[in-house]
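There's a structure below that I have some questions on.
Excluded from the complex is one protein chain; the other protein chains are retained at their positions.
And now, chain A:
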Amino acid sequence: MPEVADEELVVALRGGELAAFDRLYARYERRLYGYIRRIVGESAVADDLFQDVFLKVLRDRSYDPARGRFAPWLFAVARNACLMAQRSERSQASLRERAEAQLRPGAQALPDARLGEAARVQAAMAALPEAQRQLILLKQLGELSYREIAGLMGVAEGTIKSRLHAATQAFRRLLTEGGSGDAL
């Protein structure tokens, strides 16, 4: 069965085909929720944001599927929603601290080595500065191109490229240091 493009699914959903939503949801639930969760930390806030963002993107007729990809639009809306949620928090620092505490390897018992590795990666991601974490998440989870990220953030493509290089190197450095157990 040929893969239907996201944009075609959006058109179908707007035409009343509810099955198109199920397919879109299956494609994006883990990526979008993972992105929001990594940014806002708290699961209750992430649940609400995830629902709001998905619904807003589908309802918003200002997005024209014929003129652009769905994923950049979805993640642009998600990013804005996360930023607004963060602003509404009294202290961004306390929010970050809570998110890190939730994602820290020692926060929960991890039964095997694979989960330990995942926790180490999550800790390295959480320890990254906000802007660098955003870039890696948009690239990896959003599967956006340098150009799309640049458009979303309103900066030059070359700037995104160099920032993403720096973010990737910082992430790998944290991962290595986290492995030795003294960085986090």
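Criterion: a contact is a pair of C-beta atoms (placed from the backbone, for glycine too) under 8 Å apart; a residue touches a chain by one contact, two chains touch by 3 or more; residues count from 1.
Here is the rule we go by: contacts and distances are computed from a predicted model.
The chain absent from the displayed complex carries the UniProt protein name "Putative zinc-finger domain-containing protein", chosen from "Branched-chain amino acid ABC transporter permease", "Calcineurin-like phosphoesterase domain-containing protein", "Putative zinc-finger domain-containing protein" or "Xanthine dehydrogenase family protein molybdopterin-binding subunit". Residue positions on chain A in contact with the hidden chain: 13-16, 18, 21-22, 25, 29-31, 33-35, 37-38, 43, 46-47, 50-51, 54-55, 58-59, 117-119, 121-122, 124-125, 136-137, 139-141, 145-146, 161, 164-165, 168-169, 171-172, 175, in rising order.
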